[in-house]
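Got a structure for you, questions after.
Complex shown without one protein chain; remaining protein chains in place.
Letters A and B name the chains as they come in the text, with residue numbers starting at 1 for each one.
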Amino acid sequence: MKRFLETGNFAVTEGAILAGCRFFAGYPITPATEIAESMSRRLPQVGGIYVQAEDECAAMHLCIGGALGGYKAMTATSGPGYILYADPYGWAIGCETPLVILNSGRVGPVSGITGAPGQGEFYLTRYPTQGGNFETICLAPNSAQEAMAMTVEAFYLSERFRTPVTVLADQLITDGFEDISVPGNEGEMKEMGFRIWPRQIHPGPLFYPATDEIDIPPVQLGHNTGALCSDWTPTEEGYDTEEVENHHRHAFRLIYKIRNHRDLISHRCQKSFLDDDPELIVVSFGTPSRVVNTAVAKARGRGQRIGSLRLINLWPFPDELFTRKAIYLVVELNWDGQLVREVQRAAPKDSAVHFLGTCGDLPTQADLEESFNKLLANQPLTRKGWTLEAW
Amino acid sequence: MDRLSSELAATYLRPRKTPSTACSGCGLGANHKIILQAVSELGLQVSDVVWGTSIGCAGRQTFATWKGDGFAGTHGRVYAIARGLRLALPAEIKLILTVGDGDAFGIGLNHLLHAARCNADMTVIVNDNLGYQSTGGQFGWTTPAGSRTDSSPYGMFEPGFMGGGLDIMNILKGAGATFLARHIARDGQAAVENMKRAILNRGFSLVHMPYPCPTNFGSTNLGTRTPVTIYRWIVERSAPLGQETADTLWATGVYLDASNSRPEFSEQVREKGQQIRRTQAA
Partner (left out) sequence: MKERVELVASGFGGQGVVRLGQILGQAAVKQGLHVTMLKSHGTEMRGGYVRSQVVMSPKLIDSPICESPDYFIALSLAAYKRFRDTVPPSGVILYDPAFVDALDAGLACRQLAVPAKQLSVERFNRPILANTIILGALSRHLALLDKELLLESLLAIIPKFQAENRQAFQAGYDCVH
């Protein structure tokens, strides 16, 4: 095990390489550019390929090409590039191509602010493309070390589920320096809980049967198996079809291969003081969860009955974590309130669900303490003159 | 209209996709035959080629016709998929893409130019039915000036990439393509020969093949659905390079043969990678 003071970008790169990634295509964008840079340096050293694309849409299509040719492939971007993945993301979902995407969130909409963190793509990671009829997988680390682990995990899940997996980070995670431990061998990887799934070759010529099964090797080209893959609704043989019945079978597979195997994904979360009869549960993901955890620990010290639930697996949404009747406070790096809507849906019916938003800056300890105090005293939250209850 | 010989079809095509699902009288089949004839004369096996297709008439109608491995990209993106695939496939596997004019010269042009820039080994056959026909017949970037289409009811008046002193081939040449040709299927063996040169080039090749659409372009702009009449209209406006007249829309023949004159992309990436590994510890 080696320890470094390095950035999340470094951690993601090393995690990808440990997971067997040997193909990266990207397009420069703050704050994910350093991943492309470190991939361009590291991949050739380990027999991999780095390509710089003409735009993000091409970057992910290049990755699709690499994956169809047998590589574990990855791309990385921020919000304005993630939206350009919409085309290839849909292709990879529909053709069931394993890929890993890292999105380092910054302040939006559009180009917004480049050098500050945001969480504006919570729902976009659920609906990264058009057309519906699919389920997605998204993992959200809150540190550089965990960004490495979740990158490894994303490769694992993408192989088993034959689908693109997004690691949703933010600017503070990717740009920030932390002490990072990098495992040096398989034993150390196991010790750190890293799971690896090898790329297997689809035997062809059938595309995929109408089943919710996972662990079917993904389609690969160049092995003369007669494999077919396209943007069209496929028959089970991979031919393009206009038959609604075929579409039903295809959509069933895309949705239920993920929904019916949630046990492989959904257990990932971090609970603090949740079993200690909390009156108020603070829900968050990514970097904000770190200031939340500090604030919740302080509040416990003051005798307030508060717990923290930090989500790591965002999609499929872990409804089963929201069984407790309590006051919920959802802390997000956006002003419009995204995660809070899912919490409202998943929480027991008569729970009060509140929202504390900010963007670009993390909420301060004072912000959080004030919110805790108000909610425990049944007072409405207001901040910077906005009625935040209006989400 | 030329029909695929049963022998070519039996060797290379999936029975499920023959005969094709294209409209009656569509000229795409004749283009397809030229390509398969070239593949056959080169002695390529089904396992030697991975076939990619685009969106639109040319893409959809040729998707999954090839007996071997095949893929299709969504609008304009197949060139980027193919470029990634080129890096992953063994060098001896040929990548042949059958695509349409809207896909290649409109929505996918940037990706196409970047595939040409890095001279990625692939042969792109742009089957040009002179506009967006699968969506009902709108003008495109190769539609002849003045044509009446469903989206140019007063005649197409904005410039396209063909005519008025422009030729899409100039752009592709400037971008770094190493083999460029234009043919109509009527060119027969001459087209087959140049198709072979395109496939043999270890780099980016593109063959532009205008063909008649009876259903939309023919009926709306020329007032006829008769394939022979539409074909004659195309033939009359084609001439071998160097023999163009004032009426020529499509100069045919080899526009550029710089085969194997520039490093091929995947080869370059592989060689550089090996060199880096030799000199740098991981």
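Assume a contact is a pair of C-beta atoms (placed from the backbone, for glycine too) under 8 Å apart; a residue touches a chain by one contact, two chains touch by 3 or more.
Everything quoted here is computed from the prediction, not taken from an experiment.
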item: Chains still shown that are in contact with the chain withheld from the display; value: A
item: Residue, one of A:Leu206, A:Ala251 or A:Val291, that touches the chain absent here; value: A:Val291
item: Contact residue for the chain not shown (choose from A:Val100, A:Leu172 or A:Val219); value: A:Leu172
item: Missing-partner contacts on chain A, residue numbers; value: 3-5, 113-116, 172, 175-179, 287, 290-291, 293-294, 297, 362, 364-365
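The working rule: only the chains that are shown with their structure count from here on.
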item: Euclidean distance of C-alpha centroids - chain A vs chain B, Å; value: 39
item: Residues of chain A that touch chain B when the two form their complex; value: 23, 25, 42, 44-49, 51, 53-55, 57-58, 61-71, 73, 87-88, 90-91, 204, 221-232, 238-240
item: Residue ranges of chain B touching chain A (in the complex, touch as defined); value: 16-17, 46-47, 50, 53, 55, 60, 63-64, 67-75, 77, 80-90, 93, 110-111, 114, 269, 272-273, 276-277, 280-282
